[in-house]
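Only a part of the assembly is drawn; its chains keep their places, and the rest are absent.
First chain written, first letter: the chains are A and B, and each begins at residue 1.
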Amino acid sequence: MKRSTLSKAKTLTHISEIRVRFVETDPLGIVWHGNYIQYFEDGREAFGREHGIGYLDQKDHNFSTPIVTSSTSHKLPLRYGDVAKVETTYIDCEAAKIIFRYKIYNPEGKLACTGETVQVFVELGGELSLTIPDFIVEWKKKVGLINA
Amino acid sequence: MKRSTLSKAKTLTHISEIRVRFVETDPLGIVWHGNYIQYFEDGREAFGREHGIGYLDQKDHNFSTPIVTSSTSHKLPLRYGDVAKVETTYIDCEAAKIIFRYKIYNPEGKLACTGETVQVFVELGGELSLTIPDFIVEWKKKVGLINA
């Protein structure tokens, strides 16, 4: 993904909160790194509920959107009981993909973790879609990512 | 379940092993209690593979067997890296239920946890079965729990 392309990309951001559970922390007293993938999903699901583009909306249109790549970068640990802010940003692109970027802030407002996921469109039944499904194009118009 | 009935019940036992993962331990350095439910399932799945009565075998006969009750009793903690023995015992009963009892032993052979799960038979589509499905009766005969 060329940065030059993305710097011009339209974006849509949603902010949600997670509270660190006891079970999510490890013997070092900090959140186990794999749980940030869950926090990203929590942010993405909150985005989906807010903007009408969640798992169930996709399913209604006979599509699923499996994740093909993900990455995380850890800056600061989160600890038991922390209420963290998850900033989930949809990065518009012309390909048949869904790109989300994530920033998780600790209770002091410092950046704890960043990451990205890329999803593709698969028709229920199994075919990868090489073009952007109509319901996604309609959604992009509705939320102002592309011109109606 | 009356003990007097169960004391006469025929049983079938399978022993498997689990290795405690880092992620399964908590800030106190011991396995989080909820993970024992997973260890029971690990034991039950190993039993199912050994005796041909696992999730996929049930699915082949258009049944699922959701858990309706479970209980755990914790005696000693398990720690990171422990290789524990899971003893999974099928307790035969005349009702349309599957009863398993579990004993988990720590690396020193001491009892760390015991538990029980009860499952019922649900036909794919959703109906609870009030009688024992034929494939289960056949299976009981095959493994010698009831007379052929």
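Some observations on this one:
Everything that follows uses one rule, which is that contacts are C-beta pairs under 8 Å (C-beta built on N, C-alpha and C of every residue); 3 or more make two chains touch, one makes a residue touch a chain.
These numbers come from a predicted model, not from an experiment.
Within the whole complex of this structure, the shared sequence is present as 4 copies, and 2 of these are drawn in position.
Heads up, the rule we're going with is that only the chains that are shown with their structure count from here on.
A straight line joining the Cα centres of subunit A and subunit B is 37 Å long.
Partner subunit B is touched in their complex by these residues of subunit A: 22-23, 25-29, 32, 34, 80.
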